[in-house]
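Of the protein chains in this complex, all but one are displayed in their positions.
Labels run A and B following the written order; every chain starts at residue 1.
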Amino acid sequence: MSLAEPIAGTGTPIATGTPEVDAAPETQSVPWPHRHLLDVDGLSADEIDLVMRTTDAMREVLARPIAKVPALRGRNVTILFYEASTRTRVSFEVAAKNLSADVVNIAAATSSVTKGESLVDTVRTIEALGADMLVMRHPASGAPYLAAEIFGGSVLNGGDGWHAHPTQALLDLYTIRERLLPAPGAAPRTATASGQLLAGRKVVILGDLLHSRVARSNIWTLTAAGADLWLCGPSTLLRGFEAWASRGAAGRRFTVTSNIDAALRDADVVMALRIQRERMASGLLPSLREYAARYGLTRARLAAARPDALVMHPGPMNEGVEIAPDVAVGTNSVITEQVTNGVAVRMALLYLLAGVKS
Amino acid sequence: MSLAEPIAGTGTPIATGTPEVDAAPETQSVPWPHRHLLDVDGLSADEIDLVMRTTDAMREVLARPIAKVPALRGRNVTILFYEASTRTRVSFEVAAKNLSADVVNIAAATSSVTKGESLVDTVRTIEALGADMLVMRHPASGAPYLAAEIFGGSVLNGGDGWHAHPTQALLDLYTIRERLLPAPGAAPRTATASGQLLAGRKVVILGDLLHSRVARSNIWTLTAAGADLWLCGPSTLLRGFEAWASRGAAGRRFTVTSNIDAALRDADVVMALRIQRERMASGLLPSLREYAARYGLTRARLAAARPDALVMHPGPMNEGVEIAPDVAVGTNSVITEQVTNGVAVRMALLYLLAGVKS
Partner (left out) sequence: MSLAEPIAGTGTPIATGTPEVDAAPETQSVPWPHRHLLDVDGLSADEIDLVMRTTDAMREVLARPIAKVPALRGRNVTILFYEASTRTRVSFEVAAKNLSADVVNIAAATSSVTKGESLVDTVRTIEALGADMLVMRHPASGAPYLAAEIFGGSVLNGGDGWHAHPTQALLDLYTIRERLLPAPGAAPRTATASGQLLAGRKVVILGDLLHSRVARSNIWTLTAAGADLWLCGPSTLLRGFEAWASRGAAGRRFTVTSNIDAALRDADVVMALRIQRERMASGLLPSLREYAARYGLTRARLAAARPDALVMHPGPMNEGVEIAPDVAVGTNSVITEQVTNGVAVRMALLYLLAGVKS
């Protein structure tokens, strides 16, 4: 979680070409320095750009009749999830199998975790069992950082508490980049000389910011890309973000508001967050019905955004609550693209991390 | 569930040979027109015959030292089960792996389904994650039809509510055909000129018809094959079938009775259905003991059938309730053959569906 390494906003792009990903990652000429992916806050603009371009290459792999490359053959990817999940778990599993890795799934509910074994012991055991890469989701913020201190291979954070969900932020960035920016033929979709991939673009994150690891990771990548970022929701669910915004250094600014009309006006991207029903008990929200009435992303509200605004959602959706069903599948929606891009981004990350000598 | 397409009872067999299944299914010359397998009611006699002959080829694959063909290499088969299952889930998994597909298992109890995501969203997500084929079991009748409207690949119904279990009906038909009909060398085991594969054969389905998707799908395939079909059980568990039988067009007739002696007399095939203990609560059955006494398939009762009658059961069995233990493993039993044929039939169906351009 080191904030020491600056987000290089002015770096020259490493390359404009697409990495070649059919071979084993050790043979890549492009350097990737990180052994783990714990959050996006330690990634430079150049490194984020490398993830984007490697994802381009993985999208090409996915478009092949047999969407498989032998890059990680014989590597063991263990997926350890302490929370229920479909899309993230399966996305990592498919990504790893597309790279020809062997995948082991461990759902904590049916594992020795229920016997009271500590996380440290579990991670040590998984490594001793032969895991080269560990994908992990845990309800406690910071748990993957603890795992990374012990594990000899690479740890990929698949979501920890309210803290971070780095692969989600990177797939969101990739989805925006692919849709809002000129195609490769026209001009390179890498960071421009100013380093501001999303300069002048208004991006709104709407809903339960307080409990959202998706939002926290997206704040880093979107502000690093130069977006005009707005966070919008009921004031009880924005707690702490005002203070964070006011601390922001150059290029790390964002606007916090409960005024949904102001937030959506001329937006280029609207990302609705899931309202978790279990939050109601905490008294932070009066009712789902009232939330839907005041902050639900309806077609009427979306009309205030730009006509070609992107509608995004990390899923799973509570349709009729944070997003209206017709908006979820409307022409502006890129929600299923996010899912497919998620597989490609995770392939890219597994590939890049596998090339790092530990 | 369209009843519009007639069951071609008089069609000439497409071919008498066994399809060659080592190559990718796209290269097959034999046409298979359906993108999904939702029920058996839309299959013509020729198509059912093609399934049977493709299954013959898959049985040959299973007999090899390495029971694997590369036909579906690089394809993703996702198995989404909303109900507990061993045999059907594993059968599809083994079938897909024997064809070299990548398999993803999703058990609804541990998935985002528990977060309230709609089935439509789940299916859309699974497709976006890269699934080419979706095998699905769901407690709601019709759920796979909804999935098929959304999913861009092929949906295979692994059982929906009380409605249908098409792969079970096809494996049951295959098992009967293999045992009752002359071997390929002697005469083609395809539909005869009359189209009546089981003409003159008495087949009894015994037990809890009311709640049985296995029975509903078998009624279609067995009557289409010309069997003299009898449904037998306590009258509370036959509700609705009398009316169905009386509506029956030519070739779709069957007999409904609570008289087990009449049903079993000279039967060629007796298929016992599972009595689910949880039905007791509904008041439809007085007790398991009484059910066993009146309708349990015992050796004494089986004596009324033909000496070489086949004893079948879709599993899992409640031995001592709907079937006596000695009958379940007796010389007439083909219950474990059903399980092995189930793998071969599912290989055949995955193979045929994979060849359809969507």
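Some points to look at:
Going forward, a residue touches a chain if its C-beta (ideal position, glycine included) is under 8 Å from a C-beta of that chain, and two chains touch if they have at least 3 such contacts.
Worth saying up front: this structure is predicted, and the values here are computed from it rather than measured.
Here the missing chain is touched by one residue of A:33, A:74 or A:139, and it is A:74. Residue B:65 is the one among B:65, B:200, B:283 or B:307 that touches the chain not shown. The residue touching the chain not shown here, chosen from B:180, B:339 or B:356, is B:339. Taking the complete complex into account, residues 73-74, 76, 78, 102, 104, 106, 110-118, 121-122, 124-130 of chain A touch the chain not shown.
Mapped onto chain B, contacts with the missing chain fall at residues 62, 65-68, 84-87, 90-91, 93-94, 97-98, 107, 109, 276-277, 315-319, 328, 336-340, 342-343.
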